[in-house]
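The block underneath contains the structure these notes are about, expressed in structure tokens.
Just one protein chain is left out here, and the rest sit where they should.
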Amino acid sequence: MKNETLLCIDDLHARVEDRMILNGLNLEVPAGEVHAIMGPNASGKSTLAQVLAGHDNYEVTSGSIRFLGKDLLSLSPEERAREGLFLAFQYPVEIPGVNNAYLLKAALNAHRTAKGIPEVDAFEFMRLIKDKMELMEMSTDFLNRSVNQGFSGGEKKRNEILQMLMLEPRLAVLDETDSGLDVDALKVVATGINSLRDPERATILVTHYERLLELVVPDRVHVLAEGTILKSGNHELARTLDKRGYDWVRDESASA
Amino acid sequence: MTLERLHEAYASALSGLEVSDTSRPLRDAAMDSFGKLGYPSRRREDWRYTDLKPISAGNFDPTPAIPNSDHIKHAHQLLDESLLDPNVSPMIFVDGQPEPGTHPPELSGLTVLGPEQTWEQIGNLQRKELYERHPLAALNTAFASSETLIRVSEGSKIDQPLHLVFITVESGKVTQPRILIDMPQDSSLTVVQHFIGEDTAAGWTNLVTQITQDERSNLTLYRVQEHGRAQFHTELLESKLARDAHIKLGYVDLGGSLIRNDVQIDLAEPGAVCELFGVFLTSHGQHVDNHTRIDHSAPQTTSREAFRGIIGERGRGVFNGKVVVHRGAEGTDAEQSSDNLLLSERGEIDTKPELEIYTDAVKCAHGATVGELDPDQLFYMRSRGIDEGTAKGLLTFAFANDVLRRIELPEVRKRVASSVAGELPDYDSWGGLL
Partner (left out) sequence: MSTESKEISDLVKQKYQHGFVTEIEQELVPPGLDEDVVRLISRKKGEPAFLTDWRLKAFRHWLTMTEPTWAHVRYTPIDYQSISYFAAPKNMADAPKSLDEVDPKLLETYDKLGIPLHERAKLAGVAVDAVFDSVSVATTFKGKLAKAGVIFCSFSEAVKNHPALVEKYLGTVVPQRDNFFATLNSAVFSDGSFVYVPKGVRCPMELSTYFRINAANTGQFERTLIIADEGSHVSYLEGCTAPMRDENQLHAAVVELVALEDAQIKYSTVQNWYPGDEHGVGGIYNFVTKRGDCRGANSKISWTQVETGSAITWKYPSCVLRGENSVGEFYSVAVANNFQQADTGTKMIHIGKNTRSTIISKGISAGRAENSYRGLVRVMPSAKGARNYTQCDSLLIGDQCGAHTFPYVEARERSARIEHEATTSKISEDQLFYCRQRGLSEEDAVNMIVNGFCREVFKELPMEFAVEAQALLNVSLEGSVG
């Protein structure tokens, strides 16, 4: 039985200011799968992630995106989040004076209220988060620090995954979560991502490098270049790209 | 000089001068303004820390001077001792008058014009609001002498800096030079204004420099004030910048008795940039007051302002830097700092960096510090064997030099740095290290 299609992107064109970045992108992600999106720099990978999350710097000029059957483009960023879309940012922003626990609790409760479930109280919240923090090998004192303030790159990425684990999204979009991580941090992050794999959820890993994909093995790999998906395949494709780079894909698609 | 005396002097002074017809109505209107406004008093917020009584009560002669050959010889002696750059022939003004028989340097793309053309330009720039804010500028207009218009031709980028040196020799005179600089599109120029004089010459210099900057023009102006110890100095410098124009101003104040500098920059079109830095030393009764105002009137404009003051025994320093970000000036990026070292028991510094912001999409920050030398830095040097006096001297010099480094003319920078060092305490013991 084919799984439910969580995400369906059809002929998406998007631009930032007056530059077209996505030029007719098509993508289908069924529930239960992990898809990797790879490609050279400035190919539009991050743009895709931001467009999915609804950042208004980017304008969708044509095409459609359906998420769980709904028209995603008609929803505001917080509505998309509450529907179950999570974006782990490439460059998580700092919010001075707002501590991590507070932001998470507020977000968790916003999600719950949207689903009609009662909000968490302080005890339940602490119980939930302590488990996840152990999994992510983070110490509890981070809870009182301001969001991402004074965090190293690796800490910021771990924080993103921690938030993801607490909010349990249907579709997680991870934008270059592996960049800047050392071997140990990478393992911890991969554990976190893998713990969320189940038949009801899907993950999109936007990445430049192959290393993460050895730890979080993708079901499908797509090559995004020149604003569109030029080639798709399985995990082998990722290994080939790692050895040969991206040019051959472009050449192949040009001659097709 | 009381208002009455000034009015008398105005009438008689002008008859002694060869005053161009163009200038008469402008001078009259300006004198009228000053008559109504008078000397700025301490009740005005922007004059709260500086008392002009020594000037208003002083007995000066505002009749433009006519230097004779002795004066000129004396001036040259002083100049030889204090030349900023031996490779450059400056334009020389003796007691406010251009040295007779000398010509401005011949530089391709640069024209230096005299009174007739200057007054035309003054007419274009004259406005009531300017005088209301700066009554002394009105006075300067009325009595202006050595009116000079420095004009660069469109597209000309002039490598050789233009030096103007103002030498005070005679005592008791009021000299009021008026300098205009016209920078058309894509032009670029560096100007150096230098003030020197005898320590016994007790007079008053009241200067106005007005600058117009067209698109993408680039002006750098270094102003080095090394007046004699008894001289009073007030000045206004204003510039209005068009799209993508740049101005860089460096203010160094070492001499004089009572100094008040007003700088007014209008970043009027997008992309305009202003860099304004200054170093001032005051001690033994000197009073230095730097009052600056930068208006961000258009979006995407940038300003960087940094002033450092070193206040010695019985010195008094005042800094007021006002940055105004007008409604609609989104993307403004403004930074301002005023850092001050109090070296002795009886110095005083009053600093007030001000921000007035009327729109939200901006990045503005300012800081002000007053303190002593960093004890950690001092200790570090001493732990390496350097004695306390030398360590203090070097650190104090470094405090100033950090900003002086922005002077891009190597000869001028070296010379200014060594003058600053020379004014610091115990220079003899550590000066040799520089």
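A and B are the chain letters, set down in written order, and residue numbers restart from 1 in every chain.
What we mean here is this: a residue touches a chain if its C-beta (ideal position, glycine included) is under 8 Å from a C-beta of that chain, and two chains touch if they have at least 3 such contacts.
Small disclaimer: the values here were computed from a predicted structure and weren't measured.
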Query - Residue among A:16, A:68 or A:114 that touches the chain left out of view - result: A:114
**Report entry** Selected residue (touches chain absent from view) among B:11, B:57, B:365 or B:398
**Finding:** B:365
Query raised in the report: Among B:76, B:352 or B:382, which one is in touch with the chain left out?
Result: B:352
Query raised in the report: Which chain B residues would touch the chain omitted from the figure, given the whole complex?
Result: 45, 327-328, 330, 340, 342-372
**Report entry** Residues of chain A in contact with the chain not shown
**Finding:** 53-55, 57, 76-78, 80-82, 86-87, 89, 92-93, 95-98, 102-104, 106-107, 110-111, 114, 146, 163, 167
